[in-house]
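For this depiction, one protein chain was excluded, whereas all remaining protein chains were kept in their positions.
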Amino acid sequence: MDLFFLFDYIGTFVFAISGTLTAADKRLDFFGATFIGFVTAIGGGTLRDMMMGDLPVSWMRNMNYFWLIIAGVVVTIVFGKFVMRLKRTMFLFDTIGIAFFTVLGLKKALLMDIEPPMAVMMGLSSAVVGGIIRDTLCNELPLIFHREIYATACIAGSLIYLSLNYLNVTEIVCEIVTILSIITIRLVVVKFDIALPLLEIKK
Amino acid sequence: MDLFFLFDYIGTFVFAISGTLTAADKRLDFFGATFIGFVTAIGGGTLRDMMMGDLPVSWMRNMNYFWLIIAGVVVTIVFGKFVMRLKRTMFLFDTIGIAFFTVLGLKKALLMDIEPPMAVMMGLSSAVVGGIIRDTLCNELPLIFHREIYATACIAGSLIYLSLNYLNVTEIVCEIVTILSIITIRLVVVKFDIALPLLEIKK
Partner (left out) sequence: MDLFFLFDYIGTFVFAISGTLTAADKRLDFFGATFIGFVTAIGGGTLRDMMMGDLPVSWMRNMNYFWLIIAGVVVTIVFGKFVMRLKRTMFLFDTIGIAFFTVLGLKKALLMDIEPPMAVMMGLSSAVVGGIIRDTLCNELPLIFHREIYATACIAGSLIYLSLNYLNVTEIVCEIVTILSIITIRLVVVKFDIALPLLEIKK
């Protein structure tokens, strides 16, 4: 579980940076930027916990999340220019964060006896809802709805986890394979510029 | 109660279709469309359950909702063109869904000893919040705020339910009369193009 916490923390930190960068782009003030950093980092987990009834929500019970987000926001503000140049590195971290958040949400839901398809949705919610709230608050159509196979990678990873689990593969192996799958799918997708087809309904 | 579940299911299915259609209009990809289909169908009930503390939220405890939404999304994607032509039929189903969602939310709240005026709001929340989230995520001013007496029909129906209940009318009669009232009000309103006046405050 320790390794898990470590990566949950990395995810939180990286999502805080991603939120703050988006806010900077929208010319928000420092408060606005910090606020967006926070909701990007904790939004997904908050909705997940509120829907499952694990209250108070998890980030309220562990101060580490709080300090990591503050750190992410400060780093972005202080080293903004440098962070922007690291976009490729950021993208990798972001992908790692998503992968771990997916597995965390999935496992948490399964531990609470939520049915597997719902648990997949809880994993997805952990990973993507923060970004959706970020974009909605910044008054933009959420990126995830019209670009990149991002959610699809999370869902594919969750299905891999469930399959391995069903085959009685050791927990830690399930987790590692799932995480590597999500990361690989996302990297391949972006490298080859694969996108889900747009939904068109002719009238 | 069985009849109720049946109509709750119809409501869920129809709302999933309505969400997917909106997403198609916004040129979202398949994931985005499915996501919007889901939140349209479960958004209202989710907020209601989170506010009342009935957790995990109800759709997480019954797989039928999940499959019905998937079915609604698939039907829209596969038969999109046909579904669009059925707009009148859709509108009727949508109205039926709203009517049943209103009564469900209202009854659920009353069973949890929520005061009647709040219970009316829970019925309304069940019926309209999904559509509000759908429009907000699609970056549009929610339809319900500036067109059609839609919410008003739900509230009128809820008041009818409460009055009949107060007069000790049998439960099933209360429910049927309420549902028919909501449907009738909405059909009449749309037929005669009645709209609530816009709120104007002269400066």
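All chains are identified by letter, namely A and B, in their written order; residue positions are counted from 1 within each chain.
Basically, a residue touches a chain if its C-beta (ideal position, glycine included) is under 8 Å from a C-beta of that chain, and two chains touch if they have at least 3 such contacts.
Nothing here was measured: the structure is a model prediction, and the numbers come from that model.
Within the whole complex, the absent chain has one touching residue among B:M50, B:L92 or B:V177, and that is B:M50. Residue A:I36 is the one among A:I36, A:L68 or A:A99 that touches the chain missing from this view. Although one chain is not displayed, subunit B still touches it through residues 50-53, 55, 112, 114-115, 117-118, 121, 132, 136, 139-142, 144-147, 149-152, 195-203. By the touch criterion stated above, the residues of subunit A touching the omitted chain are 20-21, 23-33, 35-36, 38, 46, 50, 53, 55-57, 59-60, 63, 66, 76-77, 80-81, 83-84, 136-139.
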